[in-house]
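Only one protein chain is missing from this complex, and each of the others stays in its spot.
Right after this comes chain A.
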Amino acid sequence: MTEFLDVLRSPWPWYVAGPLIGLMVPLLLWLGNKGFGISANLRHACAILLPDPVKPNFFRYNWRAEKWNLVFAAGLLLGGLVAGGLLANPEPTQLSAAGVQSIQDLGVQVRPGLVPAELSDLSRPGVWLLLAVSGLLVGFGTRYGGGCTSGHAITGLSTLQLPSLVATVSFFVGGILSANFILPLFLAVIL
(Lines give C-alpha, C1' and ligand atoms only; values in the text may rest on other atoms or scores of the structure.)
Protein backbone atom coordinates (compact mmCIF):
# COMPACT_ATOMS: atom_id res chain seq x y z
CA MET A 1 0.00 0.00 0.00
CA THR A 2 2.74 2.45 0.92
CA GLU A 3 4.62 1.44 -2.22
CA PHE A 4 1.53 2.07 -4.30
CA LEU A 5 1.14 5.50 -2.68
CA ASP A 6 4.80 6.22 -3.40
CA VAL A 7 4.16 5.57 -7.09
CA LEU A 8 1.12 7.85 -7.07
CA ARG A 9 3.11 10.58 -5.38
CA SER A 10 6.14 10.47 -7.62
CA PRO A 11 6.40 12.71 -10.68
CA TRP A 12 6.19 11.28 -14.18
CA PRO A 13 9.02 11.36 -16.73
CA TRP A 14 8.61 13.63 -19.75
CA TYR A 15 7.96 10.78 -22.16
CA VAL A 16 4.90 9.79 -20.15
CA ALA A 17 3.58 13.24 -19.24
CA GLY A 18 4.20 14.87 -22.64
CA PRO A 19 2.09 12.45 -24.72
CA LEU A 20 -0.69 12.58 -22.11
CA ILE A 21 -0.83 16.37 -22.58
CA GLY A 22 -0.74 16.04 -26.38
CA LEU A 23 -3.78 13.75 -26.29
CA MET A 24 -5.85 16.64 -24.92
CA VAL A 25 -6.08 18.12 -28.44
CA PRO A 26 -7.79 15.18 -30.24
CA LEU A 27 -9.76 14.30 -27.09
CA LEU A 28 -11.46 17.70 -26.89
CA LEU A 29 -12.02 17.79 -30.65
CA TRP A 30 -13.69 14.40 -30.51
CA LEU A 31 -15.76 15.20 -27.42
CA GLY A 32 -17.38 18.25 -28.97
CA ASN A 33 -15.15 20.03 -31.48
CA LYS A 34 -13.59 22.06 -28.67
CA GLY A 35 -10.24 23.77 -28.99
CA PHE A 36 -7.94 22.95 -26.10
CA GLY A 37 -7.10 26.15 -24.21
CA ILE A 38 -7.42 27.64 -20.76
CA SER A 39 -6.66 31.35 -20.82
CA ALA A 40 -9.99 32.16 -22.52
CA ASN A 41 -11.55 31.43 -19.13
CA LEU A 42 -10.06 34.66 -17.83
CA ARG A 43 -12.06 36.43 -20.54
CA HIS A 44 -15.21 34.47 -19.67
CA ALA A 45 -14.75 35.38 -16.00
CA CYS A 46 -14.51 39.07 -16.93
CA ALA A 47 -17.59 38.71 -19.14
CA ILE A 48 -19.49 37.24 -16.20
CA LEU A 49 -18.20 39.57 -13.49
CA LEU A 50 -18.15 43.00 -15.17
CA PRO A 51 -21.33 45.01 -14.73
CA ASP A 52 -22.99 45.86 -18.04
CA PRO A 53 -22.53 49.66 -18.06
CA VAL A 54 -18.74 49.44 -17.76
CA LYS A 55 -18.18 46.35 -19.88
CA PRO A 56 -15.80 46.84 -22.82
CA ASN A 57 -17.09 45.34 -26.10
CA PHE A 58 -14.47 42.62 -25.89
CA PHE A 59 -16.49 41.04 -23.08
CA ARG A 60 -19.91 41.35 -24.75
CA TYR A 61 -20.54 37.90 -26.13
CA ASN A 62 -22.46 34.84 -25.08
CA TRP A 63 -20.15 33.32 -22.50
CA ARG A 64 -22.79 30.67 -21.79
CA ALA A 65 -21.78 29.02 -25.06
CA GLU A 66 -18.32 28.53 -23.52
CA LYS A 67 -19.54 26.98 -20.29
CA TRP A 68 -17.64 23.81 -21.09
CA ASN A 69 -14.39 25.79 -20.77
CA LEU A 70 -15.35 27.03 -17.31
CA VAL A 71 -16.22 23.50 -16.22
CA PHE A 72 -12.88 22.36 -17.64
CA ALA A 73 -11.18 25.04 -15.50
CA ALA A 74 -13.02 23.76 -12.44
CA GLY A 75 -11.61 20.33 -13.29
CA LEU A 76 -8.10 21.80 -13.23
CA LEU A 77 -8.69 23.00 -9.67
CA LEU A 78 -9.87 19.52 -8.76
CA GLY A 79 -6.83 17.96 -10.44
CA GLY A 80 -4.62 20.22 -8.35
CA LEU A 81 -6.43 19.15 -5.21
CA VAL A 82 -5.99 15.45 -6.00
CA ALA A 83 -2.44 15.41 -7.39
CA GLY A 84 -0.89 18.40 -5.68
CA GLY A 85 -2.87 18.31 -2.45
CA LEU A 86 -3.76 14.74 -1.50
CA LEU A 87 -0.96 13.02 -3.42
CA ALA A 88 1.73 15.69 -3.20
CA ASN A 89 5.27 14.59 -3.92
CA PRO A 90 7.09 14.61 -0.54
CA GLU A 91 10.46 15.05 -2.26
CA PRO A 92 11.86 18.30 -3.65
CA THR A 93 11.67 18.65 -7.47
CA GLN A 94 14.60 16.67 -8.93
CA LEU A 95 16.30 19.52 -10.74
CA SER A 96 19.58 19.26 -12.61
CA ALA A 97 22.69 20.27 -10.68
CA ALA A 98 22.85 23.48 -12.70
CA GLY A 99 19.18 24.13 -11.95
CA VAL A 100 19.71 23.73 -8.20
CA GLN A 101 22.68 26.08 -8.36
CA SER A 102 20.71 28.76 -10.25
CA ILE A 103 17.80 28.55 -7.81
CA GLN A 104 20.17 28.96 -4.87
CA ASP A 105 21.86 31.88 -6.60
CA LEU A 106 18.44 33.53 -6.70
CA GLY A 107 18.30 33.24 -2.91
CA VAL A 108 15.64 30.51 -2.99
CA GLN A 109 15.92 27.03 -1.42
CA VAL A 110 14.82 23.88 -3.23
CA ARG A 111 12.28 22.28 -0.90
CA PRO A 112 9.33 19.94 -1.48
CA GLY A 113 6.38 21.65 -3.14
CA LEU A 114 5.61 23.27 -6.47
CA VAL A 115 6.17 26.88 -5.44
CA PRO A 116 9.09 27.93 -3.21
CA ALA A 117 8.27 29.09 0.30
CA GLU A 118 10.12 32.36 -0.33
CA LEU A 119 7.71 33.25 -3.13
CA SER A 120 4.57 32.33 -1.24
CA ASP A 121 5.46 34.20 1.93
CA LEU A 122 2.78 36.87 1.98
CA SER A 123 4.31 38.63 4.97
CA ARG A 124 6.75 40.16 2.46
CA PRO A 125 5.24 43.03 0.47
CA GLY A 126 7.74 42.28 -2.33
CA VAL A 127 6.14 38.87 -2.85
CA TRP A 128 2.75 40.52 -3.37
CA LEU A 129 4.35 42.77 -5.96
CA LEU A 130 6.00 39.85 -7.77
CA LEU A 131 2.77 37.82 -7.87
CA ALA A 132 0.72 40.84 -8.93
CA VAL A 133 3.08 41.87 -11.75
CA SER A 134 3.34 38.30 -12.97
CA GLY A 135 -0.44 37.83 -12.95
CA LEU A 136 -1.06 41.13 -14.72
CA LEU A 137 1.38 40.29 -17.51
CA VAL A 138 0.01 36.76 -17.88
CA GLY A 139 -3.60 38.00 -18.11
CA PHE A 140 -2.84 40.86 -20.48
CA GLY A 141 -0.36 38.92 -22.60
CA THR A 142 -2.45 35.79 -23.08
CA ARG A 143 -5.43 37.78 -24.28
CA TYR A 144 -3.37 40.11 -26.48
CA GLY A 145 -1.52 37.13 -27.94
CA GLY A 146 -4.75 35.12 -28.23
CA GLY A 147 -3.71 32.16 -26.12
CA CYS A 148 -1.33 30.58 -23.65
CA THR A 149 0.86 27.51 -23.58
CA SER A 150 -2.03 25.11 -24.11
CA GLY A 151 -3.80 27.15 -26.81
CA HIS A 152 -0.74 28.10 -28.85
CA ALA A 153 2.23 25.89 -27.94
CA ILE A 154 0.25 22.63 -27.70
CA THR A 155 -2.94 23.08 -29.75
CA GLY A 156 -1.62 25.62 -32.27
CA LEU A 157 1.62 23.82 -33.04
CA SER A 158 -0.14 20.43 -33.13
CA THR A 159 -2.50 21.77 -35.78
CA LEU A 160 0.26 23.55 -37.74
CA GLN A 161 -0.82 27.15 -37.12
CA LEU A 162 1.88 29.59 -38.12
CA PRO A 163 0.63 32.34 -35.75
CA SER A 164 1.03 29.87 -32.87
CA LEU A 165 4.66 29.32 -33.81
CA VAL A 166 5.23 33.08 -33.69
CA ALA A 167 3.42 33.24 -30.33
CA THR A 168 5.32 30.28 -28.86
CA VAL A 169 8.70 31.65 -29.89
CA SER A 170 7.67 34.98 -28.33
CA PHE A 171 6.60 33.29 -25.05
CA PHE A 172 10.02 31.72 -24.83
CA VAL A 173 11.92 34.89 -25.67
CA GLY A 174 9.89 36.72 -22.98
CA GLY A 175 10.38 33.90 -20.48
CA ILE A 176 14.12 33.64 -21.08
CA LEU A 177 14.55 37.40 -20.62
CA SER A 178 12.37 37.35 -17.56
CA ALA A 179 13.90 34.32 -15.80
CA ASN A 180 17.52 35.25 -16.54
CA PHE A 181 17.52 39.02 -16.21
CA ILE A 182 14.35 40.47 -14.69
CA LEU A 183 13.68 37.91 -11.94
CA PRO A 184 17.21 38.00 -10.45
CA LEU A 185 16.97 41.79 -10.17
CA PHE A 186 13.47 41.57 -8.74
CA LEU A 187 14.46 38.98 -6.13
CA ALA A 188 17.63 40.84 -5.21
CA VAL A 189 15.41 43.77 -4.22
CA ILE A 190 12.52 41.95 -2.54
CA LEU A 191 14.14 38.99 -0.74
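Basically, a residue touches a chain if its C-beta (ideal position, glycine included) is under 8 Å from a C-beta of that chain, and two chains touch if they have at least 3 such contacts; residues count from 1.
Operating definition for what follows: contacts and distances are computed from a predicted model.
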### Query
So which of "Putative spermidine/putrescine transport system permease protein", "NADH-quinone oxidoreductase subunit J", "Transporter" or "NADPH-dependent glutamate synthase" is the UniProt name of the chain that got left out?
"Transporter"
### Query
Looking at A:L5, A:L76 or A:A188, which makes contact with the chain not pictured?
A:L76
